[in-house]
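Take this structure, written in structure tokens, and hold onto it; I'll ask about it next.
Only one protein chain is missing from this complex, and each of the others stays in its spot.
Labels run A and B following the written order; every chain starts at residue 1.
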Amino acid sequence: MSSDKNTGLKFSSPYTPNTENDRAEMLKAIGVNTVDDLFKDIPASYLNPELKIPDAISEMELVQEMEDLANLNSVPGEYASFMGSGAYKHFIPSIVNRLALRSEFMTCYTPYQPEVSQGTLQAHFEFQSMVCQLTGMDVANAGMYDGSTALSEAALMACRVTKKQVVSVFDSVSPYYRDVLKTFLDAPGIKIESAKDGNLKVNKNHACLIVQQPNYFGYFEDLSKLSDDIHNAGGLLIVVTDPISLGMYKPPADYGADIVVAEGQSMGIATSFGGPYVGLFACKQQYIRQMPGRIVGRTKDTNGNTGYVLTLQTREQHIRRDRATSNICTSVGLIALMSTIYMISQGKQGLKHIANLCYQKAHYAAAKINEIDGYIVHTDKPFFKEFVVSCPMSPKEINKRLLHNKIIGGVDVSNLTKNGMLICVTETNSKDEIDLLVSSLSEIITEG
Amino acid sequence: MIPAEFKYSEEHEWINSKDIDEIIIGITDFAADTLGDIVFVELPSIGTEVKQFEKFGEIESVKAVSDLFSPISGTIIKRNENLVPKPELVNQDAYGDGWLITISPTDLKEIDGLMSSKDYNKFTES
Partner (left out) sequence: MNNSPINTNESKRKLSMDRSVAGRIGTTLPKLDVPLQTEPPKDLLRESLEMPELSESEIVRYLTQISTFNFSIDHNFYPLGSCTMKYNPKVNDDIAALPGFSAIHPLQAESTVQGALKLMHHLQDLLAEITGMAGTSLAPMAGAEGELAGMLMTKAYHQANGDKKRTKILIPDSAHGTNPASAVMAGFDVISLSTDDNGNTDIEGLKYALSDDIAGFMLTQPSTLGLFDTNILDVVNMVRDAGGIIYGDGANLNAVLGKLKPGQLGFDILHSNLHKTFTQPHGGGGPGAGAVMVSDRILPFLPTPVVNRRTDKSNNEFFTFASPEKTIGKMGAFHGNFGALVRAYAYIRTLGKQGIPKVSEDAVINANYIRSQIKGVFDLPYDRTCMHEVVISARNLKHDNGITALDVSKRLIDYGIHPPTMYFPLIVEEALMIEPTETESKETIDEFIDIMKTIAQEAADNPSLLKEAPHNAPNTRLDEALAAREPDLRWTK
């Protein structure tokens, strides 16, 4: 134990209760003299290396340092934000965090021992149920890392189901998701083909067609036709969706989707610089044994009382090892719980209302922006809460200027469409914020 | 007690070759007990050709998966469709209602290489 040179205080950690006395007693009971006797299996010359990390600090100093770091960031909320592209600012009711942060939910692990994990298991079952209700699908798992890895796992699953090695991906699927898909599919040698709207040629080699609805740019695809095309070719239809849109729009199941995945962050989860989020994963009943991830089932105990357990575990890595459906070992339980509380809390009326608010406000913003000379809003297809604007100058430059007005503008998609900015409007954007965005965009033109 | 007239493999499958055109195959009680509560059986489709000692399916309990290996070569004639709703039949009646598949054998000589009930008993005791 080292001492602080200035104060002479011996270092002790609030997280390790055993004192020097405790340690001495325990070492004696074990039958060794020093703690390093317990590390004797480690080659001696490697033991106790020099550690070039800063000294311990107190909780007060920690909080100050971390607040200083946090204050270096510009925070949506203080800034009007119109940024979406897969991570969305929606209002989070207080009960989401108050309930999820309870010690009982937060400081337990994967429910391997069902008799003492019924809280987690029942919450997971609620999650699976509500994901099914929203997407219209038969079954859902308890959660994946995020939307992008849920999609990658869906593509791998489609290859297992169809025994084919090529996937077809619409180019209006999020470029971030397509990047992750490449990471996951390249290694096992699965080919990715890019499909363009109007130039779609699925064929019998395709394990699946991957479509995003609404797509990355916020617009709706003609899913009925695409569904027929891929099914006629003997492949599966995988739909990436936004659960908030499902408050009012047709669920992917109605179009014949075989697997539905989504990013669950929009339902009660802070944007938190990109994570942790939770991926939603649902499919048709017949593919259940090929599904990756944790699944909770309802059963009875020896007294005939209802209870919940992890089930169909033989699909998973801890049993099937190298032949498992996936290596995944988590269901991101806490985040899945948060989205579950969000869904219950918003409920039937709330989910529909939130979707409608997003729709109305996004369309109001689009109409106003379209009125400004030099800005053209893309309206060739219906959209939900995001849309693309062709700007009169580079979106990067526009966003820089918007920051001066305390606005975080849309995501720069000029690499995908010329001077394109992808603007997102949710229920959290007030009319005042939208009007400020419109007047600011207009000023930028005038300033030139 | 295991049926004296059946033959057994080291992978704990039995065959009943009373009808030599359609040989019945299952797993032994010993295997079923080791696995525990059987919850799922995956069998090949009818007409599939299998080779002796090669994998033809999978059997799952709550926390284990085992490959099923065919004791003889041949073509699958029947699958026990009752195992789809009631996989527990394998636990309840391994040598009867819990049968897995029937096979039209390609080489009857293979049967001679399998264990008798006596040998199998010795095999499981060791």
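Keep this in mind: a residue touches a chain if its C-beta (ideal position, glycine included) is under 8 Å from a C-beta of that chain, and two chains touch if they have at least 3 such contacts.
Remember, predicted model here, so these are calculated numbers, not experimental data.
Considering the intact complex, the chain excluded from display touches A, B. Set against the missing chain, the residues A:K182, A:H231 or A:K284 yield one that touches it, A:K182. Chain B residues in contact with the hidden partner, per the touch definition given at the top, are 36-37, 39-40, 60-63, 87-88.
What we mean here is this: only the chains that are shown with their structure count from here on.
Computed centre separation for the pair chain A/chain B is 45 angstrom, with centres defined by C-alpha atoms.
Residues 289, 313-314, 319-320, 323 of chain A are the ones touching chain B in the complex.
Contact residues of chain B toward chain A in the complex are 39-40, 60-65.
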